[in-house]
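One structure, as structure tokens, below. Some questions next.
All protein chains but one are shown at their positions in the complex.
Think of it as A, B and C in the order they're written, each chain with its own count starting at 1.
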Amino acid sequence: MPETRYIKAVNQALADAMEADPTVFLIGEDIGAAGGSFKATRNLLEKFGPERVYDSPISEAAITGMAVGAALTGMRPVVEIMFMDFTTLSMDMLVNQAAKARSMFGGQGSVPMVLRTPHGGGLNAGPQHSQCLEAWFAHVPGLRVVCPSNPADAYGLLRAAIDDPDPVIVVENKALYAMKGDLPDAPEDRERIEIGKGRIVRPGRDATVVSYGAAVAMAETAAETMAEEGIEVEVIDLRSIQPWDESLVLESLTRTHNLVVAHEAVEAFGVGAEIVARMADIGFDQLDGPILRVGAPFAPSPFGKTLEDAYRPDANQIVAALRRTLA
Amino acid sequence: MPETRYIKAVNQALADAMEADPTVFLIGEDIGAAGGSFKATRNLLEKFGPERVYDSPISEAAITGMAVGAALTGMRPVVEIMFMDFTTLSMDMLVNQAAKARSMFGGQGSVPMVLRTPHGGGLNAGPQHSQCLEAWFAHVPGLRVVCPSNPADAYGLLRAAIDDPDPVIVVENKALYAMKGDLPDAPEDRERIEIGKGRIVRPGRDATVVSYGAAVAMAETAAETMAEEGIEVEVIDLRSIQPWDESLVLESLTRTHNLVVAHEAVEAFGVGAEIVARMADIGFDQLDGPILRVGAPFAPSPFGKTLEDAYRPDANQIVAALRRTLA
Amino acid sequence: MKLDELARLHRQMLVIRRAEERLQKLFADGLVPGFLHLSIGQEAVPVGVSEALTDCDTVSSNHRGHGHTLAKGVDLKGFFAEILGKATGLCKGRGGSMHVADLSKGMLGANGIVGAGLPITTGSALALKMQGQGAVAVVYFGDGALAEGVLHECLNIAALWKLPILFVCENNGWSEFSPTERQLATSLDKLAKAFGIKYSAVDGNVVADVATTSARLVKAMRKNAAPAVLECSTTRVRGHFEGDRQDYRDGDEIAALSERDPIRLSATAMAQAGGTPEMLAEIADAVDAEIEAATQAALEAPLPSSADILTDVYTSVAG
Partner (left out) sequence: MKLDELARLHRQMLVIRRAEERLQKLFADGLVPGFLHLSIGQEAVPVGVSEALTDCDTVSSNHRGHGHTLAKGVDLKGFFAEILGKATGLCKGRGGSMHVADLSKGMLGANGIVGAGLPITTGSALALKMQGQGAVAVVYFGDGALAEGVLHECLNIAALWKLPILFVCENNGWSEFSPTERQLATSLDKLAKAFGIKYSAVDGNVVADVATTSARLVKAMRKNAAPAVLECSTTRVRGHFEGDRQDYRDGDEIAALSERDPIRLSATAMAQAGGTPEMLAEIADAVDAEIEAATQAALEAPLPSSADILTDVYTSVAG
């Protein structure tokens, strides 16, 4: 399946996981006959039947909590929350229940559930349908958080998340759903991607940009721009946010000595803050310049194209940050 | 009222605000006849009657949302959520509604509501009754977050929060509720504290510790320990977390050149990360050593005294961080 | 109902209908950013309910809120401009279709979160009760929202504290792409009964019925604060949002909807009350002109400046 779209890769991962393990099942709103609002579950009801694909009422708290209970009872539920903004209705179940069960029960069991949800802008969907809230979940011990930047990663991280014995939030960037990329035809060739490991997307010696999700492509564009001036920028795709690949970032920094962190989420108190903070500690001696962040400004995501375009971080901002840290 | 306890200062702030403004009212669970689980609202039902003090059913989402609607209808509601862990049930109303109404309605109005809630450990209350989740709210444009470290601040910040035209989360540290401090007898002498301004609690020239809430006292203890060795540590109490007093911290850093940030919340992706990240940008040239953080380890807050004691950050950890950055 | 009253209601419904039809075209032309949920076929509900309301009363709405907004009397130009994301919009182009609000008219906002209007309106009703002027609060929600837990919390509190809130359910049988019956093991009459809340059902496509029942309920509420539930059976003609081809829906079902078209029904009612074709034509022309003017103004209006992104996040700058 060369030229597989990101959303199709998600779909394939779900299908392959369901094929491989009868305890995997899906629950979410309009994920059955309708195949999901973004079509991540297209044809899965037909393929696996209503006993594996549950089209739920509009009850986010209940379905997330049901996943916790089903996971504690031997199943591997995969919940779809239609927009990440709606996880605000699932927080107790994710944070107080799923995340803590294993630890507070003294390691008796685990909660092998996955919650998939799209974040990000680009659809002019406005302040309640565009938020990137992954920093919240990354702050919660017991949860894992991943955020794929391309179709192959969407496949591989989702498979790994479903295999994982602990609760994993899989954050998909909705603007990437139409992105094309390669995915092997043979099921056995399709690879899982280890949670917690990042990837050097483009090597470079002068500065490092750490990013994830939709920001990876922006970072690559920024790196190309800088390359024209002879500045070689290394681009890292974190892939996993919790845990994140601290040693990969540190290792890169020890070579480039300059660091920019870029993501689509609001900059203040975002994921980037943690990465910077760690590097300002363990990487301090390596730094040649300030560590800069690129993220959304401190405002709700506005509706409307001009405003949203101005609001969303882009490659130019990464270029500007690179220039500033290298100055 | 010299020797006023923190909880009594909260109570006084509520009483004074209700006295001053008939649109201020209270809503929460068992806040009426029972005076609140921690007695923050003691006697207020008697004083102001059931039309100003609403003892609510156990419905956190509804009461938080009702505060949004009442605020949009000309009132100044103050919600009590009994433990910060339970704000997980109020997230949609806080994040999608309260925080965004003003901006997404184009500045037509505002949401002058306050949500008071206690965070933190020390009661052996375990993983679902001890969390410090302020970093979540600080990441949400449209919300303000404050966290008082002593009785006078508990009074002054709460009064300012109630006056504020925008939604404010007032995070009280439950282990501080019994703390004593001064509060003037005459109502007119009791001062509001400007949101967004921090305070130098103890001046010093060799290193800066930035903290808030219960960590302020730990930082002071750490500073005393260091002083015995002739190292003068400046201690800053942020008071406000969103917005936080960036210029005060930067100014301190330009004098001390060494920075430690300490809080009770989980270190990873916590409030401290943002402070470090900003200083690793705008304060980079001032830094003589790595910026270090002190916070809780990446685990749910354990029940039981030994475990909880080991889990909660303390002055020794701040001392160790200071020694490391100064090394 | 008298002819002039019927005509006024008819006109208001037509404003909503034509406005949405115009938006439908503008959307097809790529001029409407974001999601667009049309309420074509449902106009009688907000028009009928709003007859009972003044600017002192508050309403809050959901994702399918154009009718609720216009019926509450908000400015048509500001409405169009908002949905097109223009600086002259009611929300300065920052909210769009899912967040139109006009606080000066007591319109507390459309909402992108299913069920979110419920607690907001319950709180507004509490505020109105405290203010003691006899004003009431109205929340519009769909049948799909009946599954959200916050409904339960709000029915309970509204009943317990005798709040002047009218819960208006627009039951169009659909929740996005699914028939709502597959999502609910209960119904609103049963829930209202469980909480001891007065329940009324009307044909939500007969505007006079909606108006009469709402008037009765609101009048009672103004005198003795207490919640009431009004369930309006109605018809979603278009897809869940524009761009939804409704493959999941029986063609015959959609075709049959025109039988129940609230505007057609209201035209018939007018004729029965002595209305003439000329009268209808006159209304239609006036509405068309109004819509056209608002559309043109919105099309010509400037986009918001990206320099304004941080404006209005807070009322004042702290720190």
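Of note:
Just so it is clear, a contact is a pair of C-beta atoms (placed from the backbone, for glycine too) under 8 Å apart; a residue touches a chain by one contact, two chains touch by 3 or more.
It should be emphasised that the depicted structure is a prediction, and the values quoted were computed from it without experimental measurement.
Within the entire complex, contacts from the absent chain reach the displayed chains A, B, C. Residue-wise, the contact with the chain that is not shown comes from C:Leu191, picked out of C:Leu191, C:Ile263 or C:Leu280. Considering the full assembly, A:Ser59 is the residue among A:Asn11, A:Ser37 or A:Ser59 that touches the omitted chain.
Note that of C:Leu23, C:Leu36, C:Leu70 or C:Leu151, the residue touching the chain absent from this view is C:Leu151.
Only one residue from A:Asp16, A:Asp30, A:Asp92 or A:Glu134 touches the chain missing from this view: A:Asp92. Even with one chain removed from view, chain B keeps its contact list with that chain: residues 29-30, 32-34, 37, 55-59, 61-62, 85-86, 88-89, 123-129, 297-300, 302-311.
Listed by residue number, the positions of chain A touching the unshown chain are 25, 51, 54, 56-57, 59, 61-75, 77, 92-93, 96-97, 101-110, 141-142, 144, 164-166, 194-197, 240, 243-246. For chain C, the residues in touch with the chain missing from this view are 147-153, 155-156, 159-160, 182-186, 190-191, 193-197.
Please note the rule applied: only the chains that are shown with their structure count from here on.
Averaged Cα coordinates give chain B a centre that lies 40 Å from the centre of chain C. Chain centres here are Cα means. That of chain A falls 36 Å from that of chain C.
Here the CA centre of chain A is 30 Å from the CA centre of chain B.
Annotation for chain A: residues touching 2 or more other chains are 61, 85-86, 88-89, 126-128, 298-300, 302-303.
For chain C, residues that reach two or more other chains under the stated contact definition are 93-95, 99, 111-113, 149, 313.
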